[in-house]
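A single protein chain has been omitted; all remaining protein chains appear in their positions.
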Amino acid sequence: MKTKIFKLAFIILIASFASCSETNDKITDQKDYNIYLELEENEALLIARGDHQFWEKKLEKNPDQFPYMMKLAASQSQLFNLTGNIEYLKDAETYLVQANEITNNDNAGYLRSLARNYISQHRFSEALEVLKKAEINGEKLRATQLMLFDTYLELGNIEKAKYYLNATENYKEFDFLIRKSKWSDHHGELNFAIDYLENAMAIAESSNNKQLLQWVYTNIADYYGHDGQIKKSYEHYLKALQLNPSNSYAKKGIAWIVYSYEKNPDEALRILDSTTRRYEAPDYYLLRAEIAEYSNDLKLKYENINQFLQTIQNESYGVMYNAHLANLFAEEYQDYSKSLQLAQLEIDQRPTPLSYDLLAWTYFQKKEFKKALAVAEKHVLNKTFEPIALYHIAEIYKALGDQDNLKKLKPELVESGFELGPLMAQKIQQL
Amino acid sequence: MKTIKLILGIVLIGTVLFSCSKEENLDEDFRNANVAGTYLQMDQMARPAINTVFVSSGSKDAFNTTIPSEQNAAFQAMFQANLQGLSPAFANDTDANALGLTAEAFSGFLSTDVLNVSTVGTTTFFDGVNVLTGRALADDVITVELLLIFGGEDFSENPGLSDDHVDANDVAFLPEFPYLAAPH
Partner (left out) sequence: MKNFKHLLGISSLVVAGIILLSADHIDAPAVQGSTSDITDFYAFEGKDNHNMVFVANVQGLLSPSATADAAFDENVMIEFNIDNNGDNIEDLVIQVIQRNKKMYFVGPIVPNQTGLVSTLSPNFSKDGTSVKITPYGEEPIIGKSQNGISVFAGPRDDPFFFDFAQFGKILNPNDPATSFNNPGTDTFAGTNVLSVVIEVPKELLGNSDSINTWVETKLKQ
């Protein structure tokens, strides 16, 4: 009898939690972030522009001074980070390639800068080729090894990634800790990922390096969000904004909290609109499209999807948005042959579990459920723990009537509601 | 008179207190700054550009973390090979530079990367009279190094390589502390 009462109490408790999550407490406050949205001047951008102008002039006057090419490229990369304008990244590539030619591919630092540019463009195979040269050169080998870890992980070569992670092990050091954190997250160990990133944050704080701090605050804010610690997540996005009032990634993070947790699409769109006045990455259109859909504003949704499609017509984006495109072709336009082609291209370029997930999901859309399952079981299941991939597998199980396996996945998916957003949370409930 | 004494006294006490508390503050300041701890070597240098020229890429990390007293044993051979590979002025074993140092002797000297500094005379990399007795801001250290590497016994060899023709800083240095010119 007693246990029954306990059980009942427990159920009530759970139920009240569940109802809590339906009408979440308000965490955000316009007073906290409005100052960052109404900014007239973007100080970081002014500095970057001045830096860019300086090196451009120096190089123009002395075209043989290849160190200026590196400085110019660095300022262009910074301008890309601040504005999202892809042309800066492409221009930087041109100078980096040139400087590496002049130094006969024998300057490890220059090679690493070029590899970093390729990574930003999602050209991971090319980044790898360049990093291999830097590894043979040997100068600052550890820095090269850290980047080899990044690249192999993106390429889906887990064995090699693990090798380089081990080669650089130092639990007192920022660069290692953030990678160990990423590795843990990759293996579905979010608690460890948070621990390691908190240690890295402590180091960045004691170093008082603004760039590092912004990076670590926004990334840990993401993790806190995935872990359901929404308030902490919000606070850390704000910390990043305190350091750089124009940090658009942090604004996007806050917009997501307002939308996904507080279910306030209008305010989320207001935040995004003010952000994109300064920052023009194509994925913001898709985020807007999703929020518009949640508000049942289909006109706004398709406006944004069309904007996205139009923007990425620019060849400079290269392969950066292929995965997004594959999804759009399959789901929005039922153009499966294009979608399959793009998914296969992604797999060729980087055979990661998420690339295979794209393929499996395309098969699912085509209603080829068995094919979808074969791909998912071989390449996705237990290889990635990204909620989006788990959700796709769950849908495949459901389509095939595999209730046992579906049940195993569902609880975790329900927990990922914040990360996946309210539209998908509804679909998860229907699983 | 009394008041003056009193005022003086107060001023005196004030000064003592002030300096005392200043000292204490400094110490506390420093403790609070949380700087105590263990620090591990990342980089080191003494003579300009030596590492760039004589240490092969793959050995740079090791060179930067080898203490100077052990650098000669570990790196002299590499310095000599790179010196002879680089400079025609050391093509023969008997070749020497203007200091009378052969490739072996010169690389032996360079591979211990410290700056030798006189505490009793002129401090300069080279001023025509004094050689390697320090490094002052205006010293044309690169040209001196190029001359010692490429210039042969009397600075006359390989003239195209033994001077970069950048002879002075772009702005004037200050005559007194902190000596370096204001930033641009």
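In this document, chain identifiers A and B correspond to the written order of the chains, with residue numbering beginning at 1 in each.
Please note the rule applied: contacts are C-beta pairs under 8 Å (C-beta built on N, C-alpha and C of every residue); 3 or more make two chains touch, one makes a residue touch a chain.
It should be emphasised that the depicted structure is a prediction, and the values quoted were computed from it without experimental measurement.
Enquirer: On chain A, what residues meet the omitted chain?
Expert: 46-51, 53-55, 58, 62, 64-67, 71, 75, 102-104, 106, 112, 116, 119-120, 140, 143, 146-147, 150, 172-175, 178-179, 182, 203, 206-212, 215, 218-219, 222, 249, 252, 256, 281, 283, 286-287, 289-290, 293-294, 301, 305, 323-324, 327-328, 330-332, 354, 361, 386-388, 392, 419-421, 423-424, 426-427
Enquirer: Footprint of the hidden chain on chain B, which residues?
Expert: Interface with the chain not displayed, on the chain B side: 23-24, 26-27, 29-31, 33-46, 48-49, 53, 65, 67-69, 86, 112-120, 122-124, 133-137, 140, 142, 160-161, 163-171, 173, 175-184.
To be clear about the criterion, only the chains that are shown with their structure count from here on.
Enquirer: Using the average of all C-alpha atoms in each chain as its centre, how far is it in Å between chain A and chain B?
Expert: 45
Enquirer: Across the complex, what residues on chain A touch chain B?
Expert: 106, 108, 137-142, 206
Enquirer: Can you list the residues on chain B that touch chain A in the complex?
Expert: Against chain A, the touching part of chain B is residues 34, 57-61.
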